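A protein chain is absent from this complex, but the other protein chains hold their places.
And now, subunit A:
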Amino acid sequence: MSTVTETLHHDDDHHEHHAPPAGIKRWLYTTNHKDIGTLYLWFAFIMFLTGGAMAMVIRAELFQPGLQIVEPHFFNQMTTVHGLIMVFGAVMPAFTGLANWLVPMMIGAPDMALPRMNNWSFWILPFAFLILLSSLFMEGGGPAFGWTFYAPLSTTYSGDSTALFVFSVHIMGISSIMGAINVIVTIFNMRAPGMTWMKMPLFVWTWLITAFLLIAVMPVLAGAVTMVLTDKFFGTSFFDAAGGGDPVMFQHIFWFFGHPEVYIMILPAFGIISQIVPTFARKRLFGYASMVYATASIALLSFIVWAHHMFTTGMPVFAEMFFMLATMLISVPTGVKVFNWVATMWRGSLSFEVPMLFALAFIVLFTIGGLSGLMLAITPVDFQYHDTYFVVAHFHYVLVTGAIFSIMAAVYYWLPKWTGKMFDITLAKWHFWCSLVSVNVLFFPMHFVGLAGMPRRIPDYALQFADFNKWISLGGFAFGLSQLIFLALLIKACRKKGEPVSDQVWEGAEGLEWEIPSPAPYHTFETPPVIK
């Protein structure tokens, strides 16, 4: 593997860099990829708790049939904003935060390629979500049309706050595009000598491809919200058949963004798992090259499957067939990945530290989500499942036990490198086991109520679903509470409590980031290492 030949402890040999300014200015003005990574990660975590609080409202209402706690209109706002926050405020910024922290350290770069723009991309986000959240308090309420904002719900039937929703999505998009440009340019242009493409850690590879997807589809989302804005406020009829438009066209444009978007939320997770599993199996990753090609083909295929979200809209049969087959094709490279992780563990000397626990949970539970996805991909079957809780179960398995678990695995894996101290392992284990059990109580029964026909996004339901929903809600509350353990652990870690760790931290860890000191110095690789 790669080795660093140049001296790594050059904390003291830089002249024009001063120590970071103290206080709030450090965070407002920073150009340091590690600071910005930390900002992204904390922001994502706060958004995760905020969106989680909304999920608690949803589950409280659904605890029993009938309407008891919130108005249906408010319930719709909760499902909508919960989705938007989790997608754009929690998962995506968390991955960007990880990219900020890790990509430069993994490829031996002094920082991100465009450090000031990096700071700009971060600071747009809190403002964007301030707008989105405060629109909940407007007259007529916040957005209530689902995170997918289908026309005409978002045009004819929405409130004034739609205008603020549109512009907040616009600036979120600007932030993501700038963030993605930064990642892609860093990887293209900042690799240390000898860090050839096929030596790059998989986290870097998956982020490179994710960044490409982001730059390709975030502008399409911007186009979609713009058309919603003009349809609602300026009398255009893109999504109105009376003027020659078509509400189904909205769905095509949205999902052309939306499906690659779901891969944006899972490809970095694949990268993380591909870093963690070899470490704790003490073996090289099985099939490195096939992992790279699988990632690339998933990304390319993700552009031609979008209409699997629209099987029930009345597309021509040929289109239904095409999108069904293309979707099922994506399972092949996805399967390659799962196979490779398992093959990496095969006959490895496994140990089960906390990051590995999360990674293993990821592999099993993400696969469940992938399999339910495969069921949904079958057109005639989807006619039955579409818009039921089965879909909700599917995407929460891939997103919560997939994307979110991978983020937690990543935090536990690299946190000691960031702080220089081992986190509180007891708390971490509590966090893992509580989350693992509760998340399955929360999402697994959704498959059953979904198959039995319970529709999603409705504040009330038929009596026969009552028992399952009670369990789902209890699981939900337990999962929510479990995250407070994580909060406690993180606060403790940031206050630098705990045992100091070695540079390598984990016995089997390989890669540039494990060769620099722990905690990682403020500036690393100011002169690039030479990789053999």
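The rule is short, and it goes like this: contacts are C-beta pairs under 8 Å (C-beta built on N, C-alpha and C of every residue); 3 or more make two chains touch, one makes a residue touch a chain; residues count from 1.
Criterion: contacts and distances are computed from a predicted model.
Unshown chain, UniProt name, "Putative membrane protein", "Class III extradiol dioxygenase subunit beta", "cytochrome-c oxidase" or "Na(+)-translocating NADH-quinone reductase subunit E"?
Cross-referencing UniProt, the chain left out corresponds to "cytochrome-c oxidase".
Thinking of the whole complex, not just what is shown, which of A:230, A:297 or A:504 touches the missing chain?
A:230
Of the listed residues A:103, A:181 or A:520, which contacts the missing chain in the full complex?
A:181
Just one of A:131, A:381, A:427 or A:474 touches the chain that is missing; which is it?
Final answer for the missing-chain contact: A:131.
Any idea which of A:241, A:325 or A:484 touches the chain not displayed?
Reading the full complex, the residue touching the unseen chain is A:241.
Mind pulling the subunit A residues that touch the left-out chain?
Contacting residues on subunit A, toward the hidden partner: 16-18, 20-21, 25-26, 28-32, 109-111, 113-117, 119-120, 123-124, 127-128, 130-131, 160, 163-164, 166-168, 170-171, 174, 177, 180-182, 184-185, 188-190, 192-193, 215-220, 222-224, 226-227, 229-230, 233-238, 241-246, 248-249, 252-253, 256, 316, 523, 526-528.
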